[in-house]
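Note that this complex is displayed minus one protein chain, with the remaining chains in position.
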Amino acid sequence: MSTQKLKEIITKVLPDVETVICWQEGFDKLNVTPIFITSPEQVEKVVWNAACAQNLASYLPSQKKKVAVVVKGCDSRTVIQYMQEGLIDKDNVVVIGMPCKGIISKKKVQKAINNEPVEEVTYTDDSIKVKTPSGEKTIAIKDVWPSKCATCQYPTPIIADHLAADAIQSDKPADSVYADIAELEAKTLEERWAYFSSQFDKCIRCYACRNACPMCVCQDSCIAETRDPHWITQRMNFDEKLMFHMIHSLHLAGRCVECGECERVCPMEIPVAKLKKKINKEMKELFDYTPGVNPEDKPPMFVFNVDEAKIKEHKL
Amino acid sequence: MSEVAAKELRIVGFLCNWCSYGGADTAGVGRFKQPTDLRIIRVPCSGRVDPMFVVRALITGADGVLVSGCHPRDCHYTDGNFYARRRLEMLKRLLPFLGIDDRRFHYTWVSASEGARWQQVVTDFTTRLHTLGPLHKK
Partner (left out) sequence: MADKGYLPKEKIKEFVEALGKDAAVYAPSLEGDTIIFRQYSPDKEIALDRPANTPPKGAIYPQSETLFSFEFKKDQATPQKMDVELKADLDFPKAVVFGGRPCDARGFTVIDRVFINPEASDPYYERRRENTTIITKCCNGPYAGCFCVGVGGGPASREGSDVVMTEVDGGYYMEAVTDKGKAAMSLPMVQDGASYEAKAKEANDRATAAVRNPFAQSAEKVNAELFDSADFWDKVIAKCVSCGACTFLCPTCYCFNITDEQGIMTGERVRSWDSCMFQHFTLETSGHNPRPIKNKRFRNRVGHKFYYYPEKYEGAIACTGCGRCIRYCPVSVDISEIVGYLRDPKADPAQWAAEKKDAKN
């Protein structure tokens, strides 16, 4: 089983690094939580199952010493994007890749079990069995996975020093990635405005999306909190909420690796990633650029061409 | 500040110091007649225009935003407007997705000598916005 293999790799890697960042069981069986392994005894706590949603690569830029990190296919794009932007020194990072067939969205599972407390969860390759006070329920992972899994192009980490299981090929069509964006694009301007206003109006400005975002590297220096410049007020109205989400989206233009952390962590279930995905779709069209797939690439907003093949002058 | 006349719209223009601001000046010196809805903010270079300037302006009350810089290859700082072009094009494509009509945002290039072109840009953009009407319903 791949958990065993994962533990073996971690044990092997541990002497050469300060910490190995992995997952362990959380407060209930439906939750995992990151563990920073520094001693061999901790390796036993390691888990690998469909609940391992957190993108652990996000911790890399804040690490000062050599570390190892366990990544899924989607998370590995974060590592590559960090390399593109010079945010990590790859020599100081050991990447342990975990090929993945899809993870669960906790929110969707909770809905499927009527928000009952979870007593026990058994994970198999493509389903989970959840025990609640009212009985047991088996749920197929594909029925409760986040939308990113439904269109996953990179089930196997693109970059990895060790692989903890056999590589998997994606069986999802490449043009499905932006299907949700195309669906919104088909609506009218007014419909989209109504949709986004009702969504962003739920925001409580807790900044979970920002802090969980691997590419939001400003963190404590974010302009959403500074008073000078005063980009945004502390008032709790829709304009300010929208402004914050525009800050987040625009600063991620051509950098978002679509790990879905922003949406996963949002306590108000706002589809935070939609704007970023839209920008990515345009980046693909304009500059044939996909974030986080090739360490040699440069993010499109970091560079330019004197003659832009696809940017046409706009007429009035 | 004088009261904004009822029929006038609020249009914010970010103009680079070296070309477009000069172009607007040329238009003024040449006494070309222009609509008065535009309020100009001078910036050192179109590369200084963070797309968030545009967003903030639209959110806080502008009905339209115009960005104008030096023609590509003519940037005073060599490549500021090349970066601007990518950023502004990205924004131009994002705004309608959010539900804001992208016709309310225009970016273009006007050199310091093109007073007549500047007059044309301002007139056309203002006319377009008057057809669209105000963005914010009071």
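Read from first to last, the chains carry the letters A and B; within each, the first residue is number 1.
We take it that contacts are C-beta pairs under 8 Å (C-beta built on N, C-alpha and C of every residue); 3 or more make two chains touch, one makes a residue touch a chain.
If you're wondering where the values come from, they're calculated on a predicted model, not measured in any experiment.
Student: When the whole complex is taken into account, which chains on show are touched by the absent chain?
Tutor: Counted over the whole complex, the chain not pictured touches A.
Student: Check each of A:Q4, A:T38, A:T138 or A:N305 against the chain that is not shown and name the one that touches it.
Tutor: The missing chain is touched by A:T38.
Student: For a quick check of understanding: of A:Q4, A:T138, A:S170 or A:S198, which residue touches the chain that isn't displayed?
Tutor: A:S198
Student: For the chain not shown, which residue from A:V13, A:L30 or A:L252 touches it across the whole complex?
Tutor: A:L30
Student: List the residues of chain A that touch the chain left out of this view.
Tutor: That gives, for chain A, the contact residues 15-16, 18, 26-28, 30-36, 38-39, 54, 58-59, 107, 110-111, 115-118, 133, 198-199, 202, 204-208, 210-212, 219-220, 225, 227, 233-236, 261, 264-265, 267-269.
In the analysis below, only the chains that are shown with their structure count from here on.
Student: Between chain A and chain B, what distance separates the C-alpha centroids? Give it in angstrom.
Tutor: One centre to the other, that is 36 Å.
Student: Going by the contact rule set out above, which residues of chain B touch chain A in the complex?
Tutor: Residues 50-52, 55-56, 59-60, 72-73, 79, 82-83, 85-87, 89-94, 96-101, 106-109, 120-121, 124-125, 128 of chain B touch chain A in their complex.
Student: Taking the touch rule as given, give the residues of chain A at its contact with chain B in the complex, in rising order.
Tutor: Touching chain B from chain A are residues 181, 184-185, 189-197, 231, 239, 242-243, 246-247, 249-250, 253-254, 275, 278-279, 282-283, 286, 300-301, 304-306, 308, 311, 313-314, 316.
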